[in-house]
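The complex is shown incomplete by one protein chain, all other protein chains being positioned as in the whole.
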Amino acid sequence: MRIEQKLASLGLVLPPELPAKPGVSTPPHWVRVRRGIVYLSGQSARNADGTPAGPFGKVPSEVSIEDARVAAKGCALALLATLKREVGDLDRVSAWLSVTAMVNADPGFPATSAVTNGFSGFILELFGDEIGHHARVSPGMAALPGNAAVVIGATVEIDGGA
Amino acid sequence: MRIEQKLASLGLVLPPELPAKPGVSTPPHWVRVRRGIVYLSGQSARNADGTPAGPFGKVPSEVSIEDARVAAKGCALALLATLKREVGDLDRVSAWLSVTAMVNADPGFPATSAVTNGFSGFILELFGDEIGHHARVSPGMAALPGNAAVVIGATVEIDGGA
Partner (left out) sequence: MRIEQKLASLGLVLPPELPAKPGVSTPPHWVRVRRGIVYLSGQSARNADGTPAGPFGKVPSEVSIEDARVAAKGCALALLATLKREVGDLDRVSAWLSVTAMVNADPGFPATSAVTNGFSGFILELFGDEIGHHARVSPGMAALPGNAAVVIGATVEIDGGA
């Protein structure tokens, strides 16, 4: 419960799941756990009631870099919420492996990494360098689900990959 | 042969490989199998003769959401054809792990997930929830190979990952 105590000491709360969409039969399979590896679907920041928090739109013309950076941290909280629901205790995470950090970007926007550092810096702060560091791709996308400014997916090892 | 019987009962046929391009020396290495995991390159829908089926262009300005959704299912058939060629029997699939579902999208198009649900829903229908569910990223791209409307890559576990 070390990680969750750290979250609490930072005043951070993990958001609940996104409510099911009426009329969509495909269940939101956010996560797959297999042989010590957790595959997490791309997620955007969520409000305290589980709904998409935004910001929505293009970085930087519609959403500022700073707001997008906060959204990237919100993606981390959303992924952690899913991870906790799935594996029970976030302390089971033994290594972040790879991160797909996607920014809803204006064409040619060169600072997508500045945005997604909001995610990576937070994960490092929370898990420490040894467990938290990860490989990352950080492209700017033409579009993202729900027009979210930032969506992030990840692959994480638990229990030493046992 | 359970999965292939299911495909047959749905009237679906797996397409042959894309014919080699004249003058392109790089072989189309669609797939890598290693330690119980199959890594599948991004593929678009194919015709019965193996050529790209389309639709081509941007969703939704040039290709409708519904047509793109059908194309996403076509990507699934193309991936299954490669998988079958590589591992022999689709029943060896023990878990879909992660899916990179890419839509050739107009800037800011918010409904990429509605398109790629055409893929995920079909995989769930075919393999069932337990084996078929997967983590997914579903971004909108500025461009895709051959200007295909949808291209999907995936990672799949076979034989329990043995």
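Letters A and B mark the chains as written, and numbering starts fresh at 1 in each.
The rule is simple: a residue touches a chain if its C-beta (ideal position, glycine included) is under 8 Å from a C-beta of that chain, and two chains touch if they have at least 3 such contacts.
No experiment lies behind these values; they were computed from the predicted model shown.
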Subject >> Hidden partner chain, touching residue among B:P19, B:G128 or B:P145 >> reply: B:P145
**OP:** May I ask which residue of A:A95, A:L126 or A:I152 touches the chain that does not appear here?
**Re:** A:A95
**OP:** Kindly note down the residues of chain B that lie in touch with the hidden chain.
**Re:** 24-27, 29-32, 34-35, 39-42, 57-58, 100, 102, 104, 107, 141-147, 151, 153, 155
**OP:** Tell me where the left-out chain touches chain A, residue by residue.
**Re:** 95-98, 103, 105-113, 117, 120-121, 124, 129, 133-142, 155, 157, 161
